[in-house]
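One structure coming up, written as structure tokens, with questions to follow.
With one protein chain held back, the other chains of the complex are shown just where they sit.
Chain IDs A, B and C follow the sequence of writing; residue 1 opens each chain.
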Amino acid sequence: MADEKAVQAALDHEDVGTLRHYYSQMLLLRRFEERTSEMYVKAKIGGYCHLNLGEEATIVGLMAALTPDDYIFTNYREHGYILARGVDPAAIMAELFGKKTGVAGGRGGSMHMFSEKAHFMGGYAIVGGQVPLAVGAAYALKYQGKPGVVVAQMGDATTNIGAFYESLNLAKLWKLPVLFFVVNNGYGMGTSVENGSSEPDLYKKGGSFRIHGERIDGTDVLAVRDAVRRLRQRAEQEGEPAILEMTSFRFRGHSVIDADRYRDADAVRRGREAFDPVRNFGAILHDNGMVDDAFLRETAALVDQEVQEAIDFANGSPEPEVKDMYTFMYATPVPNTPDAQDAIRAVKINRGDM
Amino acid sequence: MADEKAVQAALDHEDVGTLRHYYSQMLLLRRFEERTSEMYVKAKIGGYCHLNLGEEATIVGLMAALTPDDYIFTNYREHGYILARGVDPAAIMAELFGKKTGVAGGRGGSMHMFSEKAHFMGGYAIVGGQVPLAVGAAYALKYQGKPGVVVAQMGDATTNIGAFYESLNLAKLWKLPVLFFVVNNGYGMGTSVENGSSEPDLYKKGGSFRIHGERIDGTDVLAVRDAVRRLRQRAEQEGEPAILEMTSFRFRGHSVIDADRYRDADAVRRGREAFDPVRNFGAILHDNGMVDDAFLRETAALVDQEVQEAIDFANGSPEPEVKDMYTFMYATPVPNTPDAQDAIRAVKINRGDM
Amino acid sequence: MPIITYRQALNDTLGEELARDENVLLMGEEIGLFQGSYRITEGLLEEFGPRRVVDTPIAEEGFVGLAIGAAMLGLRPVVEIMTINFILVAIDQVVNHASKIHYMFGGQVRVPLVIRTPSGGTGQLGATHSQSFENWFAYCPGLKVVAPATPYDAKGLLRAAIRDDDPVIFIESLSLYDTKGEVPADDDYVVPIGLAEVKRQGSDVTVISYSRMTTVAMQVAQRLEQEGISVEVVDLRSLRPLDRPTIIESVKRTNRAVVIAEDWYSYGITAEIAATIQEEAFDYLDAPVQRVAGLEVPLPYAKDLSAASKPSANSLIHAIRKVLQGKR
Partner (left out) sequence: MPIITYRQALNDTLGEELARDENVLLMGEEIGLFQGSYRITEGLLEEFGPRRVVDTPIAEEGFVGLAIGAAMLGLRPVVEIMTINFILVAIDQVVNHASKIHYMFGGQVRVPLVIRTPSGGTGQLGATHSQSFENWFAYCPGLKVVAPATPYDAKGLLRAAIRDDDPVIFIESLSLYDTKGEVPADDDYVVPIGLAEVKRQGSDVTVISYSRMTTVAMQVAQRLEQEGISVEVVDLRSLRPLDRPTIIESVKRTNRAVVIAEDWYSYGITAEIAATIQEEAFDYLDAPVQRVAGLEVPLPYAKDLSAASKPSANSLIHAIRKVLQGKR
């Protein structure tokens, strides 16, 4: 941890209520993901499922710096982003459960969340796929003369795919208000940054495009917030895109089913100790007298309750109906496309009821 | 043109025979392309056809520095490369004419030349497509412990496509003996370098990958040769890939059918004056007493004759036979694939003979 | 009605839609300063300026993805891919993203995007520049795929595509650009996506086709009329959704069918049409549905081989005679 005095000085400029809010947000992300993992093991959740454990400060710091005008596009490790963007945890958990009440009506699941209202523009699950889309959203903002920036969230290993580079070029060439938000958790699945990138200092990957980059301690919520604020403003006002490399430690395997055997167990234990953004931030606040034991206890209880309510809601929610199989297939209806009757018939055949 | 004294000093180190050879090679490229253009207008050549006019020094300089072990992969503006690599002009012209005697048996045409013997590994015609392939060839050389390097030739505008960047990363990460040979002729079709690349100093595009780059005057055959030699050696011996940006002036439109209306006609005229590598090199040699008028005249005559012979050969060659429609479809034969009988039958039907 | 080229029909429509809706914009390589590789966008940069007519770097994946993202925020990009062969580097964006966004996110957002691109190609374009991939897109739920054969349909379908809120793949053909046909002036008609058209009535055999092959079918139909063979031509126009009822109705009347497409034979467009017909009009068929398509080779450059590998009027006539065998 950093120099105590400096921390103290930094904290002095902050509003205590805000700091407490960051803390409880981070704890919400933490508990949400832990319970998600449990629910996966109970087979309440299916498919591929990636958690944000260890990235709580990165996410909460980012969201603290964004305005409601801003948009965010993510990869697939996204529960925390949509949560911290203010979307009801119940609707997120319901999505994970594949329920009609989920943020994408149960169509998307863990990797494909969406909330138009929150300007949370989706998880895309194809490595790099979200990046050109985000640049396109920034293009639209500029075209329409609207305020705001777009965040293209991605992992470290995503910076090796072509779409990322093409996006950097377009963003800079056309001066678009977009931030390339690279969450460096050290690994893409089992591949370390050094094994994937010839330039392992990821913030320097704007080097071929005249794009400015910075490395930020992604476990420090204030550092993240401040960096995003600063670069967000340049992006919005000067059309100057930037790369923000956020360092953090991945607490578990790549996805809930990854046993993480390729990392040294001891090193992982130590990493979780050293780089736990939630506990560390709680400790700092506590040490500086900004929260007391009671606050920490109460916050934990409130968060636990909120997550439990989300689970209960998800559990109690209905699945989307089979008659809606083809609903939203096309936004503009056209002839010769299947309808609810077709859906019901097809499902009956599939289930042996016909 | 550069400082006379410096040129003189540089030339003093050179073998006159070699210099004359470069000149006649460059002239061969020039005349070959001029006649190709004529043949296109006469409809002897079809499809898309791109000329190397203005890039003669780049090509001859490159080839002068390569060894027979080396491999070269190109885009589609490639006639000069395969010529300068020593392949018989007749077989190249025959390919342009779509004849059986062509370097690819008439299957490939202008954009898809190939000569296994000359290690000329093809034109691919999809922008950027050749680049990963070239890196793969370098991978094979390293894997097999063989000498040599691989040249990935491309144009300036090709440096905006994802495949290029993925290739840079792989090449540097795995320390492969490959040179990224970027011919900067100022334009990708009608798009200037500045309109396509946020980093218009193309040799700096290794900046995201820790790859060294240099800009070289591509109209100076000796400068090209020396730069390639130097960087070739580092690539071969240290597995250090490099970007070589070769500047030149595109004499005509993008392809033979492009009227080049988007460039200022006057500027084009001036550019052709100033950056004519063939004439300039001839003048230098002449000024320095290394060639005389007779040599220039004779060389021109010889080259003209060689190109004319190539045209005659191509004209006189047969087209590939229709029975060979499916020949080379698969290298390893497998059942249930069509054969010569099928080809003959299909062609008969197609022509209304059945 | 004025007679104009297919190219002009496209160019007019793009200009009209740019003028009609501020959110419409064109993007693509060489569509502006260069005036379009095949001059479809000629003059539009001058008329509408670089904000509406955007020259892109060679980065199809990037700018197609960008267009999708921009469409999600309400723009209506019309992207030109120089030829369909180059869309392969951008296909992840089209198929893994554009086609799924509306459905997968529960209808919260729309992708009003058009991708225009010429497919196929005659002449000596070579293996990498002559392919047809419309079957790939037609396979993908969430996309709409249209392929007009006439200037009239080109205009009507392009209008429909631009005004449609889903991603539409708009298939053109180099060989059609100079063809001519009647197109009403001052008529804001659209041709609905998802409907085929009987372009010519006949009683002996139905030929099903789209894009350039419809013009071949029409010529063949005229030629065979002189022999007393009456050919009905169904022009698909839309490949997805596919207008099965129109196809089936026609075949039920003629009892014989030939399908022709320029793509490769196996797993091409003709497979779906033939499979559909045998499925839904089995008892009406007097002969197996014949399929006419390209030979299964990477298009060879050499003139004769090149020409012979693409389906021709002769191949169609051969197939028609085959289904008619024993008829009279």
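Just so it is clear, contacts are C-beta pairs under 8 Å (C-beta built on N, C-alpha and C of every residue); 3 or more make two chains touch, one makes a residue touch a chain.
Predicted model only: the values in this text are computed from it and were never measured.
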> Since one chain is left out of the picture, which of the remaining chains does it touch in the full complex?
Replying inline: A, B, C
> If the hidden chain were put back, which of C:Thr56, C:Thr117 or C:Asn135 would touch it?
Replying inline: C:Asn135
> For the chain left off this view, which of A:Gly61, A:Gly162 or A:Gly206 is in contact with it?
Replying inline: A:Gly162
> Where the complex has a chain not shown, which of C:Lys144, C:Lys199, C:Arg212 or C:Arg291 is the residue touching it?
Replying inline: C:Arg291
>> In the complete complex, the non-displayed chain touches which residues of chain A?
In response: 46-48, 98-100, 104, 106-112, 124-128, 157-158, 160-163, 188-191, 195-197, 261-262, 319-320, 322, 324-326, 329, 338, 343, 346-347, 349-352, 354
> What chain C residues would touch the chain not displayed?
Replying inline: 61, 85, 88-89, 91-92, 95-96, 99-100, 103-104, 126-128, 135-136, 138-142, 240, 242, 263-264, 266-272, 274-276, 278-280, 282, 285, 287-291, 296-298, 300
> Which chain B residues would touch the chain omitted from the figure, given the whole complex?
Replying inline: 71, 73, 102-108, 112, 114-116, 121-122, 124, 126, 129, 131-141, 143-144, 162-163, 166-167, 169-170, 173, 327-332, 334-337
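Going forward, only the chains that are shown with their structure count from here on.
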> For which chain is the distance between its Cα centroid and the global protein Cα centroid smallest?
Replying inline: C
> What chain lies farthest away from chain C once each centre is taken as the mean of the Cα atoms?
Replying inline: A
> Just how far, in Å, is the C-alpha centre of chain C from the one of chain B?
Replying inline: 35
>> Could you pull out the residues of chain B that touch at least 2 other chains?
In response: 160-163, 195-197
> Considering chain C alone, which of its residues make contact with at least two other chains?
Replying inline: 57, 59, 61-62
